[in-house]
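== subunit A ==
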Amino acid sequence: MKIRLLAGLLVLGLAAGCGGAKVEDTPGSAAPQASSGASAGGTVKIAINPWVGYEASANVVAYLLKNELGYTVELPEIKEQLAWEGFETGDVDVIIENWGHPDLKQKFIDEKKVAQVAGSTGNKGVIGWYIPKWMADKHPGITDYKNLNKYAHLFKTSESGDKGQLLFGDPSYVSNEDALIKNLKLDLKVVTGGSEAALIKGAQQAQEQQKPLLFYFWDPHWLFSKTELVRVNLPPYTEGCDADPKKVACDYAEMDLDKIVSTKFAQTGGKAYELVKNFSWTNEDQNAVADDMTNNGMTGEQAAKKWVEANTATWQAWIPK
Partner candidate 1 sequence: MGVSPDSTAIEVEGLWKIFGPTAEKVLRCDDRFLEPAALREKTGCTAAVRDVSFTVRPGEVFVVMGLSGSGKSTLVRCLTRLIEPSAGVIRIGGEDVGQASPARLRDLRRHRVSMVFQHFGLLPHRRVIDNVGYGLEIQGVGRAARHARAGEILSLVGLDGHADAYPDQLSGGMQQRVGLARALAVDPEVMLFDEPFSALDPLIRRDMQAEVIRLHREVGKTMVFITHDLSEALKLGERIAIMRAGSIVQLGTPEELVGAPADDYVADFVRDVPRSHVLTLRWICRPPEPGEPLDGPELPASTVIKDAVAVASATSRPIRVVDEGEPAGVVDRVDLLTFLSGQDTDQQAVQATT
Partner candidate 2 sequence: MSATAVGTRSGLRVPGWAAPAGIAVLFVAGYLVFRGAGTLPHDDDAPQFLAITDLREWVDDNKNASPVFLYFINYIRLFVGAIFVALQSALHGLGWPGLIGLMAGLGWLAGGWRIGLLGAAGFASFGVLGVWESSVDTLALVGTAVLLSLVIGLPLGVWAGRSPRLRRALNPVLDIMQIMPTFAYLAPMVLFFQIGAPAGAIATMIYAIPPAIRITALAIEQVSPVAVEASASLGATSWQTLRKVHLPLARSTMTLAVNQTIMMALSMVVIANLISAPGLGSDIIRGLSRQNVGIMLPAGLAIVVMAVVLDRTTMAAAHRRAHERTARWRWPVAAGLVAGGVALTYALPPAFPGQWVLPMGGPVNDAVRWAEVNWYDATEAIKNVTSEALLNPLQGLLTSAPWWLVAAAVLLLAWWSSGIRPALTALGCLLAIALLGLWEHSMVTLTMVVVAVLAVLVIGLVLGVAAARSARYSAVQRPLLDAAQTMPSFVYLLPALALFGPTKFTAIFASVIYAAPPVIRLVEQGIRAVPHPVVEAALSAGSTPGQLLRKVQLPMARQAILLAANQGIVLTLAMVVLGALVGGGALGYDVVSGFSQRTDFGMGFAAGVAIVLLGIMLDRITQGADRRSSPHQRNSV
């Protein structure tokens, strides 16, 4: 019986294989593009990057695509840089919130021409190093990077050994931390929490239990409305100071967060593409949705629905005529 079952599966597999071979037959076709053809019709694939603000934007767009325009939406969990590769393979149509990445833009937009920018999200984004407010009150001058070494011992943990800990998030996040520590000669060690949640939990514990913590974080984020955080001042950003990633010795720049779509989607996405292109909202909008998702027990869809119902005027403008 088993053998017959296997034989059946084998036939199925072979039949499927022949289908695959035919796709390849089209001369000169770059294989990866072939598979994305199917998604352009009724399905939109929005990559989910691992932070809740991104998810908020993605869920609102997905909600509108589904309920206003009748598309099917897939939300695959793909991290930032891999998502760019997804443009090439057809696994991703849209990155809804892109933080800079000039190198990727050059590669995938300018060189490979598989992606293009679809306007700003309206959000201003900035990355920085933060401490809980009580620390800034207790230790004057700690917010100046020049004094960090003096207080480094406060940040020691079992993970960081004899240096101070700088808690980092998901490995895929935009990061200059190693270069900054090296170039500013700080007595710190990057400890990777592995996720946004680890950062949030760390920050909350630091607040509640008065535990010292220095961590990587970013705005827009709902956490700022719940926990008092103070940014550490690194040498101010100047145009081009972050050109060479190894020599960075300045703070992160404030970024216009933008949307990236695959070229294929831009060409064949129709109304879905229009909607993505028109999507633009404020940091407050995003924080509201993200807060509902994280703290009010809502799923992404529920939180998006709540926002959509309350902000008709905003999203009406995005819907293509």
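On how the list was made: all candidates are chains of the complex that A comes from, given by their letters.
We take it that a residue touches a chain if its C-beta (ideal position, glycine included) is under 8 Å from a C-beta of that chain, and two chains touch if they have at least 3 such contacts; residues count from 1.
All values derive from a computational prediction rather than experimental measurement.
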* Asked: For subunit A, which of the options 1 or 2 is its touching partner in this complex?
  -> 2
* Structure fact -> Note: in the complex, subunit A contacts candidate 2 through residues 1-3, 5-6, 9-10, 12-13, 15-17, 19-21, 23-24, 30-32, 34-35, 48, 50, 52, 76-82, 85-86, 88-89, 91, 103-104, 111, 158-159, 161, 170-172, 175, 178, 191-198, 201, 245-246, 297
